[in-house]
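Yeah, one chain of the complex is gone here, protein chain that is, but the others are all in their spots.
Let's look at subunit A:
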Amino acid sequence: MSEVDMAVIKPEMMKSYIWLQTVDGSIQQVEQEVAMFCPMICHEIIQKGMGSSKNYAISLPPRVNPSMLSLILDYCRFHQVPGHSNKERKSFDEKFIRMDTKRLCELTSAADSLQLKPLVDLTSRALARIIEGKTPEEIREIFHLPDDLTEEEKLEPLKNSTDDPRIRLLNRLYARKRKELKQREKLKNVETEEDRADERSVEDLLSYINGGHRDSKGDKTSKGKKKNRRRKDQQKNASVEEFIETHEKDSDGLNFECHGAEVDKLQPNPGGTSKLPGAEDDTFPHKVEFDDGDIDDEIDPALKEKIDREVEDFARRLNSDWPERMQEILSLGQERRPVNGNGSSRKYARPDSEWK
(Lines give C-alpha, C1' and ligand atoms only; values in the text may rest on other atoms or scores of the structure.)
Protein backbone atom coordinates (compact mmCIF):
# COMPACT_ATOMS: atom_id res chain seq x y z
CA MET A 1 0.00 0.00 0.00
CA SER A 2 2.15 2.75 -1.26
CA GLU A 3 -0.31 5.41 -0.25
CA VAL A 4 0.09 4.42 3.34
CA ASP A 5 3.83 4.52 2.98
CA MET A 6 3.65 7.92 1.48
CA ALA A 7 1.45 9.04 4.28
CA VAL A 8 4.05 7.99 6.76
CA ILE A 9 6.90 9.63 4.93
CA LYS A 10 5.18 12.93 4.27
CA PRO A 11 2.74 13.56 7.02
CA GLU A 12 1.84 16.98 5.68
CA MET A 13 0.54 15.32 2.54
CA MET A 14 -1.58 12.81 4.38
CA LYS A 15 -4.83 12.23 2.60
CA SER A 16 -7.88 10.79 4.19
CA TYR A 17 -9.29 7.61 2.83
CA ILE A 18 -12.71 6.22 2.45
CA TRP A 19 -13.67 2.59 2.55
CA LEU A 20 -15.94 1.31 -0.16
CA GLN A 21 -17.58 -2.05 -0.42
CA THR A 22 -18.82 -3.46 -3.67
CA VAL A 23 -21.67 -5.90 -3.99
CA ASP A 24 -19.35 -8.88 -4.21
CA GLY A 25 -18.12 -8.17 -0.73
CA SER A 26 -14.67 -6.85 -1.51
CA ILE A 27 -13.64 -3.72 0.28
CA GLN A 28 -11.18 -1.14 -0.87
CA GLN A 29 -9.70 2.12 0.22
CA VAL A 30 -9.99 5.18 -1.90
CA GLU A 31 -8.75 8.72 -1.48
CA GLN A 32 -11.54 10.73 -0.03
CA GLU A 33 -11.32 13.62 -2.45
CA VAL A 34 -11.58 11.25 -5.37
CA ALA A 35 -14.51 9.34 -3.95
CA MET A 36 -16.34 12.49 -2.98
CA PHE A 37 -16.64 13.39 -6.62
CA CYS A 38 -19.51 10.91 -6.73
CA PRO A 39 -22.61 12.50 -5.26
CA MET A 40 -23.88 9.24 -3.86
CA ILE A 41 -20.70 8.54 -1.97
CA CYS A 42 -20.53 12.14 -0.88
CA HIS A 43 -24.00 11.82 0.52
CA GLU A 44 -23.12 8.69 2.42
CA ILE A 45 -20.10 10.28 3.96
CA ILE A 46 -21.63 13.55 4.94
CA GLN A 47 -25.13 12.61 5.86
CA LYS A 48 -24.56 9.20 7.29
CA GLY A 49 -20.97 9.39 8.40
CA MET A 50 -20.11 6.13 6.72
CA GLY A 51 -16.87 5.09 5.13
CA SER A 52 -14.41 6.06 7.76
CA SER A 53 -13.28 2.57 8.57
CA LYS A 54 -13.32 -0.92 7.21
CA ASN A 55 -16.26 -1.94 9.34
CA TYR A 56 -18.28 0.99 8.24
CA ALA A 57 -17.47 0.78 4.59
CA ILE A 58 -19.95 2.39 2.26
CA SER A 59 -21.92 -0.26 0.42
CA LEU A 60 -22.05 0.61 -3.20
CA PRO A 61 -25.14 -0.14 -5.28
CA PRO A 62 -25.24 -3.55 -6.94
CA ARG A 63 -24.65 -2.19 -10.41
CA VAL A 64 -21.16 -1.14 -9.42
CA ASN A 65 -18.81 -4.08 -9.71
CA PRO A 66 -15.11 -3.80 -8.88
CA SER A 67 -13.92 -3.28 -12.45
CA MET A 68 -16.51 -0.57 -13.04
CA LEU A 69 -15.56 1.01 -9.75
CA SER A 70 -11.95 1.25 -10.76
CA LEU A 71 -12.92 2.85 -14.06
CA ILE A 72 -15.13 5.33 -12.32
CA LEU A 73 -12.46 6.16 -9.83
CA ASP A 74 -10.02 6.78 -12.65
CA TYR A 75 -12.52 9.22 -14.09
CA CYS A 76 -13.02 10.92 -10.78
CA ARG A 77 -9.34 11.07 -10.09
CA PHE A 78 -8.72 13.00 -13.26
CA HIS A 79 -11.67 15.30 -13.13
CA GLN A 80 -11.63 16.30 -9.54
CA VAL A 81 -8.30 18.01 -10.03
CA PRO A 82 -9.19 21.64 -10.73
CA GLY A 83 -6.11 22.39 -12.76
CA HIS A 84 -7.00 20.73 -16.01
CA SER A 85 -8.09 22.80 -18.96
CA ASN A 86 -11.30 22.08 -20.80
CA LYS A 87 -9.36 20.78 -23.71
CA GLU A 88 -7.49 18.35 -21.53
CA ARG A 89 -10.69 17.16 -19.99
CA LYS A 90 -12.26 16.62 -23.36
CA SER A 91 -9.38 14.61 -24.68
CA PHE A 92 -9.31 12.52 -21.51
CA ASP A 93 -13.00 11.84 -21.94
CA GLU A 94 -12.57 10.82 -25.55
CA LYS A 95 -9.93 8.30 -24.64
CA PHE A 96 -11.74 7.17 -21.57
CA ILE A 97 -14.84 5.96 -23.30
CA ARG A 98 -13.05 3.88 -25.82
CA MET A 99 -14.14 0.50 -24.69
CA ASP A 100 -16.35 -2.28 -25.91
CA THR A 101 -20.07 -1.76 -25.85
CA LYS A 102 -20.75 -4.16 -23.03
CA ARG A 103 -18.46 -2.33 -20.68
CA LEU A 104 -19.85 0.98 -21.84
CA CYS A 105 -23.34 -0.09 -20.89
CA GLU A 106 -22.18 -1.38 -17.53
CA LEU A 107 -20.32 1.83 -16.95
CA THR A 108 -23.40 3.90 -17.74
CA SER A 109 -25.40 1.85 -15.33
CA ALA A 110 -22.80 2.08 -12.59
CA ALA A 111 -22.30 5.81 -13.05
CA ASP A 112 -26.01 6.35 -12.89
CA SER A 113 -26.35 4.48 -9.64
CA LEU A 114 -23.59 6.61 -8.16
CA GLN A 115 -25.35 9.71 -9.53
CA LEU A 116 -22.24 10.82 -11.35
CA LYS A 117 -24.01 12.90 -13.94
CA PRO A 118 -21.06 14.07 -16.04
CA LEU A 119 -20.00 10.49 -16.60
CA VAL A 120 -23.55 9.43 -17.37
CA ASP A 121 -23.76 12.20 -19.96
CA LEU A 122 -20.48 11.15 -21.46
CA THR A 123 -21.44 7.51 -21.75
CA SER A 124 -24.93 8.34 -23.02
CA ARG A 125 -23.38 10.40 -25.74
CA ALA A 126 -21.09 7.55 -26.66
CA LEU A 127 -23.97 5.10 -26.76
CA ALA A 128 -26.00 7.50 -28.88
CA ARG A 129 -23.10 7.75 -31.29
CA ILE A 130 -23.02 4.00 -31.54
CA ILE A 131 -26.72 3.79 -32.29
CA GLU A 132 -26.90 6.67 -34.70
CA GLY A 133 -27.19 5.83 -38.34
CA LYS A 134 -27.24 2.09 -37.91
CA THR A 135 -29.90 -0.26 -39.13
CA PRO A 136 -32.03 -2.08 -36.59
CA GLU A 137 -30.28 -5.35 -37.36
CA GLU A 138 -26.91 -3.85 -36.67
CA ILE A 139 -28.10 -2.34 -33.43
CA ARG A 140 -29.64 -5.60 -32.32
CA GLU A 141 -26.37 -7.29 -33.04
CA ILE A 142 -24.33 -4.84 -31.05
CA PHE A 143 -26.51 -4.82 -27.98
CA HIS A 144 -27.71 -8.42 -28.16
CA LEU A 145 -31.32 -7.40 -28.33
CA PRO A 146 -33.86 -10.15 -28.88
CA ASP A 147 -35.51 -10.07 -32.25
CA ASP A 148 -38.97 -10.50 -30.89
CA LEU A 149 -41.09 -8.23 -32.97
CA THR A 150 -43.46 -9.42 -35.61
CA GLU A 151 -42.81 -8.51 -39.20
CA GLU A 152 -45.65 -6.12 -39.08
CA GLU A 153 -44.25 -4.38 -36.05
CA LYS A 154 -40.94 -4.04 -37.77
CA LEU A 155 -42.22 -1.86 -40.54
CA GLU A 156 -40.76 1.50 -40.05
CA PRO A 157 -43.17 3.66 -38.15
CA LEU A 158 -44.24 7.06 -39.34
CA LYS A 159 -43.29 6.26 -42.88
CA ASN A 160 -45.91 6.99 -45.44
CA SER A 161 -46.93 3.38 -45.61
CA THR A 162 -49.49 3.81 -48.32
CA ASP A 163 -46.55 4.13 -50.64
CA ASP A 164 -45.47 0.58 -50.22
CA PRO A 165 -47.84 -2.02 -51.64
CA ARG A 166 -46.16 -4.74 -49.64
CA ILE A 167 -47.21 -3.08 -46.47
CA ARG A 168 -50.71 -2.67 -47.62
CA LEU A 169 -51.03 -6.29 -48.51
CA LEU A 170 -49.40 -7.40 -45.36
CA ASN A 171 -51.70 -5.22 -43.36
CA ARG A 172 -54.72 -6.59 -45.02
CA LEU A 173 -53.64 -10.15 -44.70
CA TYR A 174 -52.79 -9.71 -41.09
CA ALA A 175 -56.06 -8.02 -40.39
CA ARG A 176 -58.02 -10.76 -42.05
CA LYS A 177 -56.17 -13.42 -40.20
CA ARG A 178 -56.77 -11.71 -36.92
CA LYS A 179 -60.39 -11.37 -37.68
CA GLU A 180 -60.62 -15.05 -38.46
CA LEU A 181 -58.97 -15.95 -35.28
CA LYS A 182 -60.97 -13.53 -33.31
CA GLN A 183 -64.15 -15.05 -34.53
CA ARG A 184 -62.86 -18.44 -33.71
CA GLU A 185 -61.80 -17.19 -30.37
CA LYS A 186 -65.23 -15.85 -29.69
CA LEU A 187 -66.67 -19.24 -30.40
CA LYS A 188 -64.15 -20.84 -28.17
CA ASN A 189 -64.76 -18.34 -25.43
CA VAL A 190 -68.42 -18.81 -25.61
CA GLU A 191 -67.86 -22.48 -24.96
CA THR A 192 -65.25 -22.03 -22.30
CA GLU A 193 -67.46 -19.54 -20.58
CA GLU A 194 -69.78 -22.33 -19.86
CA ASP A 195 -66.99 -24.49 -18.58
CA ARG A 196 -65.69 -21.84 -16.24
CA ALA A 197 -67.42 -21.00 -13.06
CA ASP A 198 -69.33 -18.14 -14.56
CA GLU A 199 -72.35 -17.68 -12.45
CA ARG A 200 -74.63 -16.32 -15.04
CA SER A 201 -74.13 -19.01 -17.56
CA VAL A 202 -74.47 -21.72 -14.92
CA GLU A 203 -77.75 -20.24 -13.97
CA ASP A 204 -78.68 -20.18 -17.55
CA LEU A 205 -77.71 -23.76 -17.90
CA LEU A 206 -79.75 -24.70 -14.91
CA SER A 207 -82.70 -22.78 -16.08
CA TYR A 208 -82.38 -24.31 -19.45
CA ILE A 209 -82.08 -27.74 -18.03
CA ASN A 210 -85.03 -27.07 -15.83
CA GLY A 211 -86.89 -25.80 -18.82
CA GLY A 212 -87.33 -22.44 -17.19
CA HIS A 213 -87.34 -18.94 -18.62
CA ARG A 214 -84.40 -18.20 -20.75
CA ASP A 215 -83.06 -14.78 -21.46
CA SER A 216 -81.94 -13.99 -24.92
CA LYS A 217 -78.34 -14.42 -24.09
CA GLY A 218 -78.87 -17.97 -23.00
CA ASP A 219 -80.61 -18.64 -26.25
CA LYS A 220 -77.87 -17.34 -28.32
CA THR A 221 -75.32 -19.21 -26.39
CA SER A 222 -76.93 -22.57 -26.77
CA LYS A 223 -77.60 -22.13 -30.41
CA GLY A 224 -74.15 -20.87 -30.96
CA LYS A 225 -72.86 -23.82 -29.03
CA LYS A 226 -74.37 -26.32 -31.39
CA LYS A 227 -73.17 -24.56 -34.40
CA ASN A 228 -69.80 -23.94 -32.93
CA ARG A 229 -69.09 -27.46 -31.95
CA ARG A 230 -69.49 -28.57 -35.45
CA ARG A 231 -67.53 -25.71 -36.79
CA LYS A 232 -64.86 -25.92 -34.21
CA ASP A 233 -63.90 -29.41 -35.14
CA GLN A 234 -63.78 -28.70 -38.76
CA GLN A 235 -62.44 -25.29 -38.93
CA LYS A 236 -60.46 -24.01 -36.12
CA ASN A 237 -57.10 -25.60 -36.20
CA ALA A 238 -57.60 -27.01 -39.61
CA SER A 239 -57.61 -23.73 -41.39
CA VAL A 240 -54.67 -22.49 -39.47
CA GLU A 241 -52.75 -25.53 -40.48
CA GLU A 242 -53.92 -25.20 -44.01
CA PHE A 243 -52.67 -21.72 -44.10
CA ILE A 244 -49.26 -22.85 -43.00
CA GLU A 245 -49.42 -25.78 -45.35
CA THR A 246 -50.23 -23.72 -48.31
CA HIS A 247 -47.36 -21.52 -47.51
CA GLU A 248 -44.92 -24.24 -47.25
CA LYS A 249 -45.87 -25.70 -50.54
CA ASP A 250 -43.95 -24.23 -53.29
CA SER A 251 -46.90 -22.95 -55.08
CA ASP A 252 -46.15 -19.75 -53.34
CA GLY A 253 -46.83 -17.64 -56.27
CA LEU A 254 -50.23 -19.12 -56.70
CA ASN A 255 -51.27 -18.73 -53.13
CA PHE A 256 -50.07 -15.29 -52.97
CA GLU A 257 -51.82 -14.14 -56.03
CA CYS A 258 -54.94 -15.83 -54.93
CA HIS A 259 -55.10 -14.21 -51.61
CA GLY A 260 -53.87 -11.00 -52.93
CA ALA A 261 -56.44 -11.07 -55.63
CA GLU A 262 -59.21 -11.96 -53.24
CA VAL A 263 -58.13 -9.34 -50.90
CA ASP A 264 -58.09 -6.79 -53.62
CA LYS A 265 -61.53 -7.66 -54.75
CA LEU A 266 -63.21 -7.56 -51.44
CA GLN A 267 -61.58 -4.93 -49.41
CA PRO A 268 -61.00 -1.39 -50.34
CA ASN A 269 -57.67 -0.26 -49.13
CA PRO A 270 -57.93 1.67 -45.94
CA GLY A 271 -54.25 2.50 -46.02
CA GLY A 272 -52.76 3.86 -42.90
CA THR A 273 -49.99 2.96 -40.60
CA SER A 274 -49.31 -0.59 -39.68
CA LYS A 275 -48.45 0.44 -36.21
CA LEU A 276 -51.97 0.49 -34.92
CA PRO A 277 -52.60 -2.92 -33.46
CA GLY A 278 -55.76 -4.63 -34.42
CA ALA A 279 -56.35 -2.43 -37.40
CA GLU A 280 -59.39 -3.80 -39.11
CA ASP A 281 -61.07 -3.29 -42.37
CA ASP A 282 -64.30 -1.45 -42.34
CA THR A 283 -66.30 -3.89 -44.33
CA PHE A 284 -66.36 -6.83 -42.00
CA PRO A 285 -67.85 -5.59 -38.75
CA HIS A 286 -71.13 -5.03 -40.43
CA LYS A 287 -71.49 -8.51 -41.73
CA VAL A 288 -70.68 -10.44 -38.64
CA GLU A 289 -72.12 -10.08 -35.19
CA PHE A 290 -69.53 -9.10 -32.72
CA ASP A 291 -69.59 -8.49 -29.07
CA ASP A 292 -67.86 -5.38 -28.09
CA GLY A 293 -64.59 -5.42 -26.33
CA ASP A 294 -61.00 -5.12 -27.09
CA ILE A 295 -59.92 -7.25 -29.93
CA ASP A 296 -56.48 -7.82 -28.62
CA ASP A 297 -57.60 -9.10 -25.26
CA GLU A 298 -59.65 -11.86 -26.72
CA ILE A 299 -57.10 -13.55 -28.85
CA ASP A 300 -55.37 -16.29 -27.07
CA PRO A 301 -51.66 -15.50 -26.89
CA ALA A 302 -50.67 -18.92 -28.19
CA LEU A 303 -52.85 -18.40 -31.18
CA LYS A 304 -51.50 -14.97 -31.60
CA GLU A 305 -48.03 -16.43 -31.69
CA LYS A 306 -49.13 -18.66 -34.49
CA ILE A 307 -50.51 -15.80 -36.47
CA ASP A 308 -47.37 -13.88 -35.97
CA ARG A 309 -45.24 -16.72 -37.17
CA GLU A 310 -47.37 -17.16 -40.25
CA VAL A 311 -47.32 -13.56 -41.12
CA GLU A 312 -43.62 -13.49 -40.54
CA ASP A 313 -43.14 -16.37 -42.89
CA PHE A 314 -45.31 -14.72 -45.36
CA ALA A 315 -43.52 -11.46 -45.08
CA ARG A 316 -40.18 -13.14 -45.43
CA ARG A 317 -41.31 -14.60 -48.64
CA LEU A 318 -42.64 -11.30 -49.72
CA ASN A 319 -39.40 -9.62 -48.97
CA SER A 320 -37.35 -12.10 -50.86
CA ASP A 321 -39.23 -12.51 -54.07
CA TRP A 322 -41.06 -9.28 -54.28
CA PRO A 323 -40.12 -8.17 -57.79
CA GLU A 324 -40.95 -11.54 -59.28
CA ARG A 325 -44.21 -11.78 -57.49
CA MET A 326 -45.15 -8.35 -58.62
CA GLN A 327 -44.58 -9.44 -62.14
CA GLU A 328 -46.69 -12.49 -61.66
CA ILE A 329 -49.52 -10.66 -60.09
CA LEU A 330 -49.59 -8.02 -62.71
CA SER A 331 -49.49 -10.49 -65.50
CA LEU A 332 -52.03 -12.85 -64.05
CA GLY A 333 -54.38 -10.17 -62.85
CA GLN A 334 -57.33 -11.15 -60.78
CA GLU A 335 -57.40 -14.71 -61.84
CA ARG A 336 -58.58 -16.93 -59.14
CA ARG A 337 -57.08 -20.32 -58.73
CA PRO A 338 -58.30 -23.20 -56.65
CA VAL A 339 -55.96 -24.22 -53.93
CA ASN A 340 -55.37 -27.80 -53.00
CA GLY A 341 -57.29 -29.14 -50.08
CA ASN A 342 -60.44 -27.87 -48.63
CA GLY A 343 -60.93 -24.85 -50.72
CA SER A 344 -59.32 -22.80 -48.07
CA SER A 345 -59.11 -19.90 -50.41
CA ARG A 346 -62.82 -19.75 -50.57
CA LYS A 347 -62.95 -19.73 -46.84
CA TYR A 348 -60.75 -16.73 -46.64
CA ALA A 349 -62.55 -15.02 -49.37
CA ARG A 350 -65.95 -15.09 -47.83
CA PRO A 351 -66.02 -15.98 -44.20
CA ASP A 352 -69.42 -14.49 -43.79
CA SER A 353 -70.87 -17.16 -45.99
CA GLU A 354 -69.83 -19.72 -43.43
CA TRP A 355 -71.84 -18.11 -40.74
CA LYS A 356 -75.11 -18.28 -42.43
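Operating definition for what follows: a contact is a pair of C-beta atoms (placed from the backbone, for glycine too) under 8 Å apart; a residue touches a chain by one contact, two chains touch by 3 or more; residues count from 1.
Here is the rule we use: contacts and distances are computed from a predicted model.
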- Note on the structure: Name check vs UniProt for the chain missing from the figure, options "Bacterial surface antigen (D15) domain-containing protein", "Two-component response regulator ARR17", "Vacuolar protein sorting-associated protein 29" or "F-box domain-containing protein", returns "F-box domain-containing protein"
- Item | Residue touching the undisplayed chain, where the options are A:Lys48, A:Lys90 or A:Arg125 | A:Arg125
- Task: Looking beyond the chains shown, say which of A:Ser26, A:Ser53, A:Ser70 or A:Thr101 touches the absent one.
- Result: A:Thr101
- Task: Determine and list the subunit A residues touching the chain excluded from the picture.
- Result: 65, 101-102, 105-106, 108-109, 112, 120-121, 124-125, 127-128, 131-133, 136, 139-140, 143-149, 153-154, 156-158, 160, 273, 275
